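Each remark here refers to the structure printed beneath this line.
Here the complex is missing a single protein chain, while all its other protein chains stay put.
Order of writing sets the labels: A, B and C. Residues in every chain begin at 1.
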């Protein structure tokens, strides 16, 4: 059974290999009559794009071409196919190591599963696949914006340096983060994080980080218990992002150390509406949204492509060997994971909203 | 769109409310010809059952009745419907608070979503729903056992007390944990944990914990990238369990603080097979199993039902109010979450194995 | 991958073998707050029930027990599990022929697929499985009735005798048919049909027929092109009913012999609304409802259980053999297929309506 689609009502299918002809996606189920321009999608792709002094130097304009589903800048309700042709493909560094399994990568597991493997740039397991997610997420965000739902992501930790975001509201955090080279709203912490990133790169090494995503404006009542719960669905979406090793909702792992009386969010009435006095739940109770901010955090592992010498196996000779991974890599992937995490959060949330009739079939 | 099914090939649908007529499940897609006895299922239900000095005093024998799909102790390949009738139902304590939204519970969100609500014992949002998961999980485990795959869960932390499991293998941990009242293999830590639980109960409060599940014997190559990855699917399954607020794979959130050179698991050849020299990946790379132990951890929040006074809202009068939750509750749910976590891990893993033809259609 | 569920948003899973403990279904996705009584379901089961001089003498009261999902005669939005225990089970006639493959039955194919087989009364392949469909269909009908959608089925042909229904409206046909022993609104034709049925039974043989279902009141715009079209979905639903060998929409096979100028339904404006001047399309264009009556016809083959001697294979001795099928069978199954066809039409239609937000998530 294939795993390249996400979503049941707003369904996204991504395709493409890193050094193949193109990457892209098909979005099926987008409501008709939505006004959307190519720039709405391009803008999000630009946020994900490689480049800059801290990231991969692969030069991709990542220009999206819309093949279907949009007519006169309005969605038709039919599948929206979007393609980004791969331009700056350099498969040479991969040719030299094509028989060496890169530690921390999916080389071995893809081989075990599929028998064959596109060794060029990681093929399908490359983070380049996320281009399709971000393009689809741009559409999901556009739909969500019609209902006042906003998805905001940012970095909260890199290489063990935590951003101090106390007292800042999510919108402020998001805006400040967007101005940061590494999407960190605490500019003091940012400086230290960048140092750590540069240091890691110098050593031919890499560092990890933690990303937080806030979904604001989601009405109470969204989620499909008992399995397709909002938090479960978000965990599914987030953990599917390359390099993510952990997902938390609200207090997350901290909740395991709290007492019920600390953890429970008390309720009151405010302005004629039920309001929670705290948000340890992270906006989800019983798998259904409470109307508060939905807060998700994801652990991003350090980029596995490092130029330090590592022990591995040569699959041609089937013997022990060593590898030094060259190529154009990010010493820390967490900042570029932000738009991807937002995209997945947007897709998952919209999908659940559409499941329960909160979105009209056309605008 | 309904959310009461999990799995695509081995598909489990649970049904039932806490104080309704029955809880149960339908398992569709189980291979035919599997030898299974009622006891195989009962045994797992017994592991989940309430009772004992540290847990809810609700007296349920939780005896399973098999309605279909099994003939002469062999599966037919047709849906297996299993029912556990609710016997020890006492809805009185709930009647008194039926208009008060219990903090930390799904009362408000169910109301927001469904407009109506079975207030008796939490209705569908009760952890009693997991009876169906455990019954289905028993079948999944039985199928997995045919392929040497074993799923083992245990408690690694309660109320901030961490079990020291260093040097113990998962099988040993599991066996020791099964002998523990709270499923903790470190008997020194166990004692402290129990103290904390008893203390919390005395205070009318509750505590949380962390559960770990190990899936052993899974061959390399299982998982469906790019969305239905093994880790993503497990995260989905685990986060759908009541009270779970976080999920980690392998190094998990620790990975965010590691360097690539520390995190990457190097490879070698051992006994003619590729072998990893460490398992920070937790048995998953690129969303596909590596052949090493799959290691998942979940954060279980403290039981929200506490008898401490809490602020809340009365939905009849639509005014601020206070609540004291009585009834028969577990001061710490983590130990009873273990068989549920195992069940979900077994179901998710088997489902992915079946997706890729690793299980014959009949035995 | 299992095939015992139908529907994506209103999802029905049936379970049970003919001579097993019980048959039944789980309905997931029913909107909350729907008023429904046990009698609403029982009434439909009674329409399907065996009995009478022309049908199987198996004595089943087919009393439904609701296990979950309904509280105080209102749906909760949670899964509705319904069970009918098998009471009048007589497996003896089957024991004698358990090694003989019954021609026209699924004995051989079930064995080829599953390796094992419940030989008692056809096991899962028995038409008794449709009990679950009808119970689920009763709920679907109840939901549809909230929107003025009515599903009406009747017999239009048996043993080559065609009912003359010209000039009668579907509602009239339906009402007259409900008063007929074999659900035929043309009482002259009915007489001849009954003769043919009795004659066939005397000969130890059986006859087939054609059933028509009309879905009235469905608004224009329902259907999900390009695959999950209304007509395709109905064809899927109808062909899944035991003994059905053909499905037509509107003019059906007659359309193949018509000219475009005859087949096309012209349009006009009537009472401020677009109206079709004919309905050869059978209420579906491009896979989407037109607002006219949806008209579906299904060919029901003669009951395969006949007491005439037939050539077959003995699977124990793996040799050629002969069989005479005894037991309690219907010499013509078409009339009893009517409530099943209605149920499937109701489920499929409601599912599509719910897919496109035409049904609120709660009442």
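We adopt the following convention: a residue touches a chain if its C-beta (ideal position, glycine included) is under 8 Å from a C-beta of that chain, and two chains touch if they have at least 3 such contacts.
Quick caveat: nothing in here was measured; it's all calculated off a predicted structure.
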Contact set of chain B toward the excluded chain (per top definition): 1, 8-9, 355-357, 359-361
Chain A, residues in touch with the chain not shown (by the definition above): 1-2, 4-5, 8-11, 13-17, 20-24, 26, 28-29, 32-33, 65-69, 71, 74-81, 83, 113-118, 123-124, 361-363
Missing-chain contacts mapped onto chain C: 1-6, 8-9, 14, 101, 103-106, 108-110, 112-113, 124-125, 129, 157, 159-160, 200, 205-210, 219-229, 231-240, 242, 245-269, 274, 277, 281-282, 284-291, 299-306, 308, 310-313, 318-320, 334, 355-356
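By our rule, only the chains that are shown with their structure count from here on.
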Angular offset of chain B relative to chain C [C-alpha, multiple of 5 degrees]: 180
Mean-CA-position distance for chain B and chain A (Å): 26
Centre-of-Cα separation between chain C and chain B, whole angstrom: 39
Centre distance in Å when chain A and chain C are each reduced to the mean of their C-alpha atoms: 46
Sites on chain B at which at least two other chains make contact: 1-2, 4-5, 8-9, 14, 113, 124
